[in-house]
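Here the complex is missing a single protein chain, while all its other protein chains stay put.
What follows is subunit A.
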Amino acid sequence: MAPLLEIKGLKTHFSTDDGMLQAVDGVDIAINKGETLCVVGESGCGKTVTAMSILKLIAMPPGRIVQGQILFEGRDLVPLTSHELDDIRAKDIGFIFQEPMTSLNPVLTVGEQVAESLRRHEGLSKKDALARTVEMFKLVQIPNAAGRVHDYPHQFSGGMRQRVMIAMALACKPKLVIADEPTTALDVTIQAQILDLLQDMKDRFGMAVMLITHAMGVVAETAQRVVVMYAGKVVEEADVDSLFENPRHPYTQGLIRSIPRIDLDSANKTRLEAIGGSVPILINPAPGCRFAPRCRYAFDRCAAEEPLLREVAPGHRMACHLGEKQEAVA
């Protein structure tokens, strides 16, 4: 079965005063119908730009999709104009943003902001759209839904605003919801509630979810499949169990080791590991593996030749020379 969304060799670059910033440089991601896919990586690895490229929500200029295909139900979205994409936005692909505090328009009521996508895509009257909005608010468990649709964003807490954002993204029952770090700006208890709510909504509507996050804990709880990104490239892709049990890429291993654990007894407790160094600047990056400067296993070939994504086990792909070396030795 063809995947719902298939990103092939996507390159999104930004022109800056210092040169071309290769924020996303050859990314392949596929999402099947009804699947939850997590995209993980640290800040600046290109997760958000990848997601924003799908609906062309990046600022163009300076951003530009230089290469690649984004196939949604077999149709390439890259050549479409922003105007043509308007029929897909919110209707087929919903978007939940990272910052609930700034993602809602302060001068319009929340109800109006949810209702307007219903009116745009389903041609509902003002009254019907508002009624549907109230229903959506009830679904996302906003108390006193019928009254709160007339309130403005500043009258809501962060968690409630994110519920509004979820209602907005789901209002037109899209086939895919892209959630860009939906819980990062919220405090921990609210994070859990929002993730539960997303899971609930997914069970109810059966849409696919592309969840972008930097928290491995969130990945373990929600994902079926995981894509690990580093410096604008996919470095590893696997289903969630094999990724946590058998991480192949040194970067993924580092990410997993950096999760604090409470299941170890005090005798076995060790200092939490961190990955040294920071994400490289993606203007004219050096050839070879982009993780090599921070990699404890790096050897000569890593600096010279870029590792390509290859299958190391069924459904498990990664991009590292290391595995090949070990396999060659073995």
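Structural remarks
Note that a contact is a pair of C-beta atoms (placed from the backbone, for glycine too) under 8 Å apart; a residue touches a chain by one contact, two chains touch by 3 or more; residues count from 1.
Just so we're on the same page, contacts and distances are computed from a predicted model.
One subunit of the complex is not drawn; among "ABC transporter substrate-binding protein", "NADH-quinone oxidoreductase subunit E", "Alpha-D-ribose 1-methylphosphonate 5-phosphate C-P lyase" or "Quinoprotein dehydrogenase-associated SoxYZ-like carrier", its UniProt record names it "ABC transporter substrate-binding protein".
In the complete complex, the residue from A:Leu139, A:Met168 or A:Cys320 that touches the missing chain is A:Met168.
Considering the full assembly, A:Ser82 is the residue among A:Ser82, A:Ser125 or A:Asn144 that touches the omitted chain.
Contact with the undisplayed chain is limited, among A:Lys33, A:Arg64, A:Lys91 or A:His316, to A:Lys91.
Contact with the omitted chain, checked across A:Leu10, A:Val40 or A:Leu57, is made by A:Leu57.
For subunit A, the residues touching the absent chain in the complete assembly are 55, 57, 59, 82-83, 85-91, 94-95, 97, 99, 102-109, 113, 116-117, 120-121, 152, 154, 165, 168.
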